[in-house]
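The complex appears here without one of its protein chains, the remainder shown in place.
Labels for the chains are A and B, by order of writing; each one numbers its residues from 1.
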Amino acid sequence: MTHLFVLSVLVLLQGLLLKAFPHAFSLTEVQLTLNFGFLLLAAYLFGEWTARIRLPRLTGYLFAGILLGPDVLGYFSPESVASLRFIDELALAFIALSAGLELRTQNLKRQWRLLSGLIVVVPLTVFCAIFAFLYFALPRVGSLPALPAAQKIVLAALLGTLAIARSPSSTLAVIKECRAAGDFSESVLCVTVVMDILVIMLFSLFLALAGAAEAGVPAHTGGLWLRIPAEFFLSLLLGLFLAWFMSGYVTVIRREGIFFLLCVAFLVTRLSQALSEQSAIMAGLPLHLEPLLICMSAGFFLRNLFGKGAFYETTINRSFLPIFVVFFALAGTDLDLDALRAMWKVAILYAGIRIAGVFIACHSVLALLRAPFKTRNLYGMSFITQAGVSIGLAGLIPRRFPEGGEILFTLLLAVIVINQIIGPIAFKFALEQSGEARGTAQKLPGGGR
Amino acid sequence: MKTIAGILFLAILALAGHRKSFVKLLPSRAGRFFFLTGTEFLLVGYLLGDSFLGVLDPATLERARPFLIVGLGWIGLLAGIQLEGKALRMFGRASYLWILLYGCFLLLFVSAGLHALLRVWFPADPHLGLAVSVLAVTALCTGQTSMALWMQQASKQKRPLGIVLQFVASINDVIAIVLFGVLIGFHQPAGGGFGLSLPPLEKLAFSLLLGTLMGLLLLMLFRARLGEADKVLIVIGLVLFGGGAAYLLGVSPLLIHLIAGAVLANFSLKSDETFHLLMRIERPLYLIFLMIAGAYLRIGAPLAVLLALAYVAIRALSQGAAGAMFLGRVFRDPAYPRAHALGWGLTSQAGIGAALAVHFHLWIAGPSPPLLLNMTFSVLLLAILFNEVLSPFGLAYVTKET
Partner (left out) sequence: MWALVYILNEDRYLTEVLEALLEIGVPGASILDSVGMLQFLSQEIPIFAGFRSILKGSKPYNKIILSVIRDQELLQQALATIDLTVGGIENGKRGILFTLPVEHLIGPGPETLGD
């Protein structure tokens, strides 16, 4: 009750200020103080309220973003959302590092059969299901112009790839909120993370193929086969170097962990951008280094090679909350309700097929391993989330396919809205059912009860 | 990129510096008059600024403004939380009266002196009244860092004297914050194009209202049992929100959060926890403020140095006189044989004084201030520096055996 009351006072105040000084809200000073503070508090309070009705907090943060965003109440204009974008970069680095820290080699080794089964079968099933669905349904989607067969195949493949993408950030947020620990949560996180990396690599491959198909020339992907693994290993190498540097920091300085992490997150994102640009200029070969992968491998090496995981885990846990809250609230402002309104029928069908694919895959893998029926369902529920990377990659489609790309992009956004709302709720339920969630009135790390 | 690098560099300096500063400089007998009280970072900032190295160029300083607004709110909250009624009542009611009289006398004397002085160089300047009142209000601020460091090396019997000095200094700091908040009500903020165009009194009422509201919200949110991360989030969120609202309305975030802090201190059992939470970054925050203030500094003419010296002299003399008249009365006690000299121990002007300097630059002077306001800012910063050097000698005089 208190939360809702404070929330309404804040919303009222902010509304009054917005009305009294509409022009002042374009000032950076106001965007980075008043708007930032308002988003932080409002999303946090909303999250506390959703926790009370036993939904994940992150759902509350998302809803706060949706409600306050440009689509509904309009408290946040697109430009004031853009002024807070720097949080996204930091948050992604933090999330990746944290995900890497959660992966422990000894546990992964013990579960290797399950993990490799899921990593191979889930993406394959989902890809095939969505590919088939779209290949046959594309001509019927909205007002899509008639497409040549080759392009239809490429587009279906691209969308199929995107359907594989999960949301490591949502998965991690729910795990942290439930303070879950154990084989189930760790394997879900691991599979989620690996699938995300897979998507990034596959997507650039298909996009290159698409370019070739469009131009009507045979695909010139010789460089690509080399480039993608090169990028992958270079990112891992950089992650190793970063982990070495960070473990050195713990040994030598040990202090101001939060500030150091912020610096690292900032430097990694900026440096990988700069390196990509440099390599494009110098070698004519745009190496795309994924900060996500660098940070994740750094976290993994810190935990498993250098043994300094605990320090960073605690540091991240203590500083996570504000970054998490703003990150998901911003993600909420990105969710495109108009898209959902326009294409909800196809979107529901699409999302349904994706979920069905996930369940079929999980059931078949776990049946092979003789897991009980209930566990098979739990894994199925854990792989619904979708966000972040998918939105970014989906944005490339209309740029590449001006004809019809917009419509597909809208469809994807609508599907992401659905998945992002159902996914965390289902995963939280699965975690509670698995018995790995500790305590029922959970908090994000560092939170009391 | 350069901007962000500059800000990061500043933060690293502050984090590294706050562990090295706040100490007595030389262990020898002659060296007991030299402390590192953080104020030296004014000089560091000046060196980093456009005048020398250019790390903190105007673009960087412009980008740092949101941070400074939040910092002011943070400081205000910190200063407000100490105003717990129970603690305030530990000192007799009469002592507040005498301290108030001391403050009034100081204000009057300093403003009269400065008005006479500044009129010589800026006879018809429209900002004359503003410059005088800013310098007079900030004259009330009293840094306590050198005081505490001095008392550490003084004999045990002198400790109560230190407590009295710190008490007077704290009350004057709070008065200065309130007066500065009122002062801001009279002036349209430098950015222009926003801020309520209300009469000063109503603006003050707005500050009170907003401050109380912030305090009540904080109070309500802190009623639940919260984890560390939640508390940090709530405090950061409210300071951001309140600071931004203050900037928008053209009122003082220091004052607003001072009130919010006082509300929290008096109606919540958790003010201690909040206080420790705020204290955690007090020193680095202070050093960043000092460095940015130093980077803003444009000394320009030797006149600024001269005026600063005059300001220091007028302030010190008024403090000595006012101390003898009012502070000596209330603390006349066999335990403090030299109570009439108390005023000389209040020379240091750092702490809240530096925060008000930054506040002045952000809210009133603006990025390209008129000549007199720029002069006012320079005089204030130079005076803070000079006073910091003088302060141990004043303290030595106060604590000398009779």
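In the analysis below, contacts are C-beta pairs under 8 Å (C-beta built on N, C-alpha and C of every residue); 3 or more make two chains touch, one makes a residue touch a chain.
Since we're looking at a predicted model, the values are computed, not measured.
For the chain that does not appear, the touching partners among the shown chains are A, B.
The chain not shown here is touched by just one of B:Gly294, B:Gly323 or B:Gly351, and that residue is B:Gly351. Within the set A:Ala42, A:Val250 or A:Val264, the residue that contacts the chain not displayed is A:Val250. Note that of B:Met90, B:Val120 or B:Leu269, the residue touching the chain absent from this view is B:Met90.
Looking at B:Phe33, B:Phe67, B:Trp98 or B:Phe167, the residue that reaches the missing chain in the full complex is B:Phe167. Seen from chain A, the chain kept out of the figure touches residues 250, 254, 257, 308, 310-315, 438, 446, 448. Against the chain not shown here, chain B presents residues 22, 38, 75, 78-79, 81-83, 87, 90, 143-145, 147-149, 151-152, 162-163, 166-167, 169-171, 173, 227-228, 272, 275-276, 279, 282-283, 286, 350-352, 355.
One rule holds for everything that comes next: only the chains that are shown with their structure count from here on.
In this assembly, the C-alpha centroid of chain A lies 45 Å from the C-alpha centroid of chain B. Against chain A, the residues of chain B that register as touching in their complex are 1, 4, 8, 11, 15, 63, 65-66, 69-70, 191, 193-194, 196, 213, 217, 220-221, 223-230, 232-234, 236-245, 247-248. Here chain A touches chain B in the complex through residues 2-3, 5-6, 9-10, 13, 17, 20-21, 23-24, 27-30, 32-38, 40-41, 44, 255-256, 259, 263, 266, 270, 317-322, 325, 443-449, going by the rule given at the top.
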